[in-house]
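Shown here: the complex without one of its protein chains, the others still in place.
The chains carry the letters A, B, C, D and E, assigned in the order they are written, with residues numbered from 1 in each.
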Amino acid sequence: MKTVKAVIRPEKLEDVKAALEEKGYFAMTVTEVKGRGAQKGICLQYRGKQIKVDMIPKTEIEMVVGDEDVRPIIEIVRKSARTGKFGDGKIFVYPVDIVAAIRNDDEIVSE
Amino acid sequence: MKTVKAVIRPEKLEDVKAALEEKGYFAMTVTEVKGRGAQKGICLQYRGKQIKVDMIPKTEIEMVVGDEDVRPIIEIVRKSARTGKFGDGKIFVYPVDIVAAIRNDDEIVSE
Amino acid sequence: MKTVKAVIRPEKLEDVKAALEEKGYFAMTVTEVKGRGAQKGICLQYRGKQIKVDMIPKTEIEMVVGDEDVRPIIEIVRKSARTGKFGDGKIFVYPVDIVAAIRNDDEIVSE
Amino acid sequence: MAIDAGDTAFIIICTAMVMLMTPGVGLFYGGMVRSKNIISMIAMSFISFAVVSIQWVTIGYTLSFGSDISGFIGGLDHLFLAGVGLEGDGIPDMLFMVFQLVFAGVTLAILTSGVAGRIKLSSFIVLGILWTTIVYDPLAHWAWGGGWAGELGALDFAGGTVVHISSGFGALALALVIGNRAGFGKYSMEAENITTTLLGGAMLWFGWFAFNAGSALAADGLAVNALVVTNVSAAAGAITWMFAAWAMGKPSSLGLISGAVAGLVAITPASGFVGPMAAIFIGGFAGLLCYGALLFRVRKGLDESLDAWAVHGMGGFWGAIATGIFATASIGGVDGLIYGNTHQFLIQLLDATVAMIYAFVVTYILAVIIDKTMGLRVTEEEEYVGLDISQHGESTTA
Amino acid sequence: MAIDAGDTAFIIICTAMVMLMTPGVGLFYGGMVRSKNIISMIAMSFISFAVVSIQWVTIGYTLSFGSDISGFIGGLDHLFLAGVGLEGDGIPDMLFMVFQLVFAGVTLAILTSGVAGRIKLSSFIVLGILWTTIVYDPLAHWAWGGGWAGELGALDFAGGTVVHISSGFGALALALVIGNRAGFGKYSMEAENITTTLLGGAMLWFGWFAFNAGSALAADGLAVNALVVTNVSAAAGAITWMFAAWAMGKPSSLGLISGAVAGLVAITPASGFVGPMAAIFIGGFAGLLCYGALLFRVRKGLDESLDAWAVHGMGGFWGAIATGIFATASIGGVDGLIYGNTHQFLIQLLDATVAMIYAFVVTYILAVIIDKTMGLRVTEEEEYVGLDISQHGESTTA
Partner (left out) sequence: MAIDAGDTAFIIICTAMVMLMTPGVGLFYGGMVRSKNIISMIAMSFISFAVVSIQWVTIGYTLSFGSDISGFIGGLDHLFLAGVGLEGDGIPDMLFMVFQLVFAGVTLAILTSGVAGRIKLSSFIVLGILWTTIVYDPLAHWAWGGGWAGELGALDFAGGTVVHISSGFGALALALVIGNRAGFGKYSMEAENITTTLLGGAMLWFGWFAFNAGSALAADGLAVNALVVTNVSAAAGAITWMFAAWAMGKPSSLGLISGAVAGLVAITPASGFVGPMAAIFIGGFAGLLCYGALLFRVRKGLDESLDAWAVHGMGGFWGAIATGIFATASIGGVDGLIYGNTHQFLIQLLDATVAMIYAFVVTYILAVIIDKTMGLRVTEEEEYVGLDISQHGESTTA
């Protein structure tokens, strides 16, 4: 099992959700975050001097999925969240050891 | 070291905290999130047509603990957060490499 | 690649950001969380009986970085976020499998 | 007597200020529920006001203030405001009509608190129209429209029985019929937007000056007396509730503002009859009494969710009695118990008791009927996701 | 006639209440934009009010109410309030001046909604000062200052053309010049702070009583009529919009409050001329009409962002027409179409049409000029991070 964590533009959430749904990926957890990338945030020209606005609101999507789903999901997110401009976000993939349901005793242990 | 991450119903937080405390598990980080599970959210009947309400508010608990504590914690969370209905949530367990205190130089390095 | 996740005092965020920037670490994702440590929260004396205030607001910083950057970052965060009192927070380091950009097709796959 | 510009100015502005109490009630209650129901609480206050606005100018006003039928209800002579003109005695008749309208509106808004977080919107609308027609309108007629209570000499300056006993005991009946919220007593259901509640409380305190002082229907000494005792009673209630809560734990701001509302409720029927020093006692005691009622309600495991019963019902009852105790002829022309007039005290007791029973029983029956026909309550899933989404399709976080 | 204390008290308080509508507009709109622009929306309402306050006491008042020049504009006799004293007829002249000031202020605040989330603050300030001077002031003169429309007999009791048609069609012109928000139609741009919008709506409803009733300029029967029809129309608009939205999906609280505002807008010109039952129709129809206009606007893919056009523009137009239809001599001395006075109906149609064209065209030209010179719109990056940060250096979350 892997966790795919995507940090995207908040206004792209609906598109990403729809694109994922289409391919059968429903389960996800979403968090409101703020962030800045390697571009060091956005620079606003302000009366000559530059004002750096870092910490732009972003939306983080976390999906725990089977190893084989990682690639397709990365592609779907890329396609649906991309604008081609700085600030589109990043996708991180983590290893997961155990996935356990609370409602019942279902469990998947990686390995 | 492992991270146990549980996504639960917000109204169960107090119960889960109390149950964990009883067994001596105090340290945790809690985040407000929204999510939907494999059930694709809740369907409300609305004048014939169905309205799907996905993205229900959830509470995420994250606890970094020793490997031997993972099982007991999973059981405690299951017992205290379970209602038996869809939407009870999930528990994910992740590997952790390093745990370092900020206040002093204490550190635990996995392996 | 590793993820360094630091849970710090909210009022230290600006200091930590500045200290990290100085050493060239810009990219990060920040989340508002609440938490309690092993000290079981803060105890307020209240008319004889003690009131425990757990779940204190904290700020979580997440940075995905190269393996070699983990140590320096831990040190920077410690230096800039430390007050020496309970509640300074913790740093956790996780393994990361893949880091993928959304804007373009850049990707780093951890060995 | 002709129209007086001063009095007319006064009551026009008072009407606007009392109108503001309705969204004030919405914000006050909205802050006390979980965030998933906050829009629903505020929206129900607006809906209450809107439907009562139309009901009142069509049928409600004449049922309350039409020519008396057997002491119980008004006749249909003012149907669709027939005969309600822009002339009048001191103030235009039409102004009296609209000043009364805003009272009816806010009363229904108070009632919504008993069913917070679980009532079906469509059922609430039907219930609300019926409730204002068969509970509020008769009570208004009894007290102010020439009905039996007024004829008997019962004193209700600004609506202790009409507004507060009716909505408080009505909310209790509704809560009993609809049942507790899912997970009540098991889950935490703490107030999630306290600053919103405090803002709503401020709007209520502000509007209440118009509610009570405006009930003099003229900008005169009586109005000034009502203004002063209203403020003093609110302050006293805030202080006693705060200290009582402090003695048992922490002086919460919710306690403070609830105490202020308790003081405001209790002084409402008395405000044209008692002086400032009596008002300190009336408000101060209301703070303690209503807090006690709240604790009792919680101990009983009853989800009368936002304490309309404890604060408006019990506070209104106390206020009606207190009027019979502390009234002084030097202010409103009638003496109460402490000036030796036992008779007035007994009238007050009777009036409040009848209003209480009428409001409770009729509301109960009405709720049962709606429950059996339309269904009063949302489904478990709708309740779980919250009324904001399930009833309005909206959410406070985008 | 000397100063009357009752009338003076009335208009002073009405002035304060109408002033409160300006931040009310800010909160109403602020709740409807994404959180990154909420401070900007509220701040623009304050800025509108502040700059108009100074503009009005220096030049604006005299342009509107100075001695008439060719029916189009007022002369400069009251420049810097020269000759505006503390004496007057019923109310001091100075009070009339400031009562008119608050109308001008709120009108500019409504205009901001068309450019929500993308206008450059500096350009807005310049635009605002020019707009109020060359659009608002002439329109006020036409209707109330001795201009051609008033002379012709056009009826506009409290500002249907002056306030609502001007700001509604002005906002449409601005939106066309500035262009849609980035990502409009592609991203979700849902209201993110609905409780703020509902609070703003409550402030508007409250203030509107003063807006319309105060326009009688005396605390008399006419004011009372305006008060009553205002409330009834708002309630009717809220109800029809809510049910229309319900029929198509969910009865959102935004629909409810938008409907109330639609009802308030529509009754504004009519409030001194029609009775309560006509008001139910005027408001109820406004709810449906404005909702329809909103849906039309959305279908056209036009980002007139917060529907000033649909609600104020179309609602104001309907109100002007409706005045010509439902006016009854028994209230305001003039009969409308249904009482056989086709003439009045045609005058209303002409007045509303001219105001609409004037407001739209002049605003459009003004916006183009500012766009070509200073630039109307922020950069893409500034829009992306939001106007709170990019224009004010502030943010709602620390």
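Here is the rule we use: a contact is a pair of C-beta atoms (placed from the backbone, for glycine too) under 8 Å apart; a residue touches a chain by one contact, two chains touch by 3 or more.
Only a predicted model underlies this, so the values are computations on that prediction, with no experimental measurement involved.
The hidden chain makes contact, of the residues D:Asp89, D:Asp220 or D:Glu381, with D:Asp220. Of the options D:Ser122, D:Thr195 or D:Thr342, the residue whose C-beta touches the omitted chain is D:Thr195. Listed here are the chain E residues that touch the chain not shown: 3-10, 12-13, 15-17, 19-20, 23-24, 26-27, 30, 38-39, 42-43, 46-47, 49-51, 53-54, 57, 80-81, 85-87, 91-92, 94-95, 97-98, 101, 121, 193, 196, 199, 391-398.
Contact between chain C and the unshown chain involves residues 11-15, 42-45, 51, 53, 56-57, 87. Contact between chain D and the unshown chain involves residues 4-7, 9-10, 13-14, 17, 34-35, 188, 190-195, 198-199, 201-202, 205-206, 209-210, 213, 218-225, 227-228, 231-232, 234-236, 238-239, 242, 249-254, 256-257, 260, 276-277, 280, 331.
The rule we apply is simple: only the chains that are shown with their structure count from here on.
When chain centres are defined as mean Cα coordinates, E lies farthest from chain B. Chain D and chain E touch with mostly distinct residues; of the residue numbers seen at this interface, under half occur in both copies.
Between the CA-based centres of chain D and chain E the separation comes to 34 Å, rounded to the whole angstrom. Rounded to whole angstrom units, the spacing between the C-alpha centres of chain A and chain E is 43.
Among all residues of chain E, those that touch two or more other chains are 35, 188, 250.
Shown for chain A are the residues that touch two or more other chains, namely 31-32, 87, 94-95.
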